[in-house]
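The block underneath contains the structure these notes are about, expressed in structure tokens.
Only one protein chain is missing from this complex, and each of the others stays in its spot.
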Amino acid sequence: MHITDRDYQRAKIFRKLKKFLWLSFLLFPPALILITFIFLPMASALWYSVYEWNGLIRGEFIGLDNFRKVLLDPERNWFFFNALKNNILVFVSLMVIQNGTALIIALFLAREPKGARIYQVVFFLPVILSTVIIGFQWKMFLNPVFGLVNKLLNTIGLNEWALPWLGLPETALPTMILVNAWAWVGFPAIVFLAAIHRIPRDLIEAARLDGGSEWQIAKDIIWPLMAPAVTIIVVLTFIGSFNWFELPYIMAGLEGSPAYSTDMLGLLFYRTAFGSISAGGTEFGVGSALAVIIFLLIFLFSIIATKILTAREVEMG
Amino acid sequence: MAQINMLDITKRFGDLEVISSTTLEINDGEFAVFVGPSGCGKSTLLRLLAGLDELTSGEIRLNNQRIDHLAPAKRGLAMVFQSYALYPHMSVYQNMSYSLKVAKEPKNVIDEKVKRAADILQLGEYLDRKPKELSGGQRQRVAIGRAIVREPKVFLFDEPLSNLDAKLRVQMRIELTKLHKALKTTMIYVTHDQVEAMTMADKIVVINEGRIEQVGAPLELYKKPKNKFVAGFIGSPAMNFFSGKVNKVSSTGIHFILENSDTLLFKKCQKPEVSVGENIQFGVRPEHFIFMKNQTQTINGKVYAVERLGGETYIYLNSKTDNDIIVHCSGDREIKVGENLDVGFSIKDCHLFTSNGWAIDK
Partner (left out) sequence: MSGIEKTNTVRLENALIQIFLATAALFMLYPIFMMVLSGFKTTPEIFMSPFSFPERLNTENFQVIWNKTDVPRYFLNSVIVTLSSIILLLVTGTMAAYAIARYKFRGTLMVSLFFLSGLMLPIRLAIIPLFIQLKYLGLIDNLLGLIFIYTAMSLPATVFILTGFLRSLPKELEDSARMDGASELRIMIDIMVPLISPALVIAGIYSAVPIWNDFFFPLIFIQSPEWKTLAQGLTSFFGEYSINYGVLYAGLSLASLPMILIFIIQSRRFIAGMTAGALK
């Protein structure tokens, strides 16, 4: 049987078509899901923010009016800046308390003490629990009368300290920050530990032989070489702080009680978008604008922080 | 019957042409070896045959039927890869039977074919093991077994012995040659090792930079290399080359002078196509140097290194010529570093090449 050149060309084209169909088959379902449920909504969010909304019905194009309402309208912007202040507070506090402790834990675990593996598991345990569970659990523990915390304080004689932790504007947010730190310290601890493990043994041992103290070694060798992990944790902590929703929702309620001392951008967004008892009906337009603003805050910080922190990162190997 | 014809094959990767207008015929039952330096295109040529890469232009025929439009599995070929490419998560049996399973052959047929291949290669007791439990040599046999099971018309081997240690390599060379005699199937074998080529091939194809330099039986390539590349590639240690100039051309041969030497040499040539004053290259293999006294043609040099292998010795000389000279001699010759040596050679055993590298006809 003699194959003509045309048959040959046809076979080639057929093969190319088969490859195209196969790749399309592979890529189509995941791409469809991504576009439908992520890209499209995100693009829409931007789009919606420049329109006026009446409930679920889109009204006129109003440009940056929604943004103005959020940032400049005196009735509203107090809420925005209050929540923003709280989010920043959360971020800074968590960086120091949660991530600082995590760093110490990581440094200690890096020395491979007895039971290191068990410690890792124990510290990571609260990380895997739902924030809802943790929120409720601690809400109950912090109950002024029935909660374990105050009962413990009473038992050891510190009665003046048995405060209504979640009920006072001065203590509510710090309390929640501590709860978050308790729950999440394991995550940065493990990430830092992994980063420390990546540092070549020889470097640390050489420093020890040179007579460096543990503190010096940690400061001059370990800390700089951990830089990539630090960058990641800083960015993730920021994103997490600005996304705070479940914890305050469970422990203090949608309005950030008491007296909006625990109000967060996430809560404000939810109230604006879906309405609440105090805020009234849904305001999709304003809510969308708020969402865009929050997104920009996170995005800008991530980029700036990454740029600054990446400059610190040392190439290893 | 399995005759392969490659007609005017070209392969380009983007702008880079790796195979240029290559035509080659491999006869039924032949053991053909593609040999050449790294990157010369020999593996690419094999992959084109197998169908794993597409031709840019040209035709490939099996028994005069075109096959280059067919998928790899449909060409009637089987391939043994350099790293064996065994499926790590499958047992030896499953590895060997996979192609038959895909072809939906009935279980008893699969069983029979696998057992038969396993017997030929003595893999019977390893059928249930996974590749990682096997040694390198055993894994390679599984790879060969996988090819045998497919009952191909042509076997393709892509540097199968490169990953084995030296001793095993020698052993496997003989095993493969025995296998070829037993199966009598056409085999095409790619390697960069000219020793493998010389010892196993019925026909050697020397490839360099995407082009075939010479095709022929091993001894033919050894005795009558067509160009300087083949002369220098075949034979180990490599041939020694010296520069020279043509002094006089006569009807019987060429008179020439070696550089840095006064000796006038004469080589018989039937149709010398060189002119007086032209530069030529003169080649002598290390094993063709003679130590008998009073040789007419000699080269003088100072010994700077001696390598004793016991049964043979290699002597390295600095001479007045540009290149160092490697001389091969018997193991019990007494030579010391620093000695001045005159080595003789017979013109009969030497090769002349033009400055372009083409052999000047004997």
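To keep things simple, chains are lettered A and B as they appear, and every chain counts its residues starting from 1.
The definition used in the following text is that a residue touches a chain if its C-beta (ideal position, glycine included) is under 8 Å from a C-beta of that chain, and two chains touch if they have at least 3 such contacts.
The structure displayed is predicted, hence computed values, not measured ones.
S.K.: For a quick check of understanding: of A:V50, A:L103, A:L166 or A:V191, which residue touches the chain that isn't displayed?
M.R.: Answering carefully, the residue with contact to the hidden chain is A:V191.
S.K.: Residues on subunit A that touch the omitted chain in the whole complex?
M.R.: 19, 22-23, 25-27, 29-31, 33-34, 36-42, 44-45, 47-48, 56, 101, 104-105, 108-109, 111, 113-115, 118-133, 136-138, 140-141, 146, 148, 151-152, 155, 182, 186-187, 190-191, 194-195, 214, 229, 232-233, 236, 239, 243, 245-246, 249-250, 266, 269, 273-274, 284, 287-288, 291-292, 294-295, 298-299, 302
S.K.: Touching the hidden chain in the full complex, which residues of subunit B are there? Just list them.
M.R.: With respect to the unshown chain, the touching residues of subunit B are 50-52, 71-74, 77-79, 81-83, 85-89, 98-99, 102-103, 146, 150.
In the analysis below, only the chains that are shown with their structure count from here on.
S.K.: What does subunit A use to touch subunit B in their complex?
M.R.: 1-3, 7-8, 11-12, 15
S.K.: Okay, in this complex, where on subunit B does subunit A touch?
M.R.: Interface residues on the subunit B side: 54, 65-66, 68-71.
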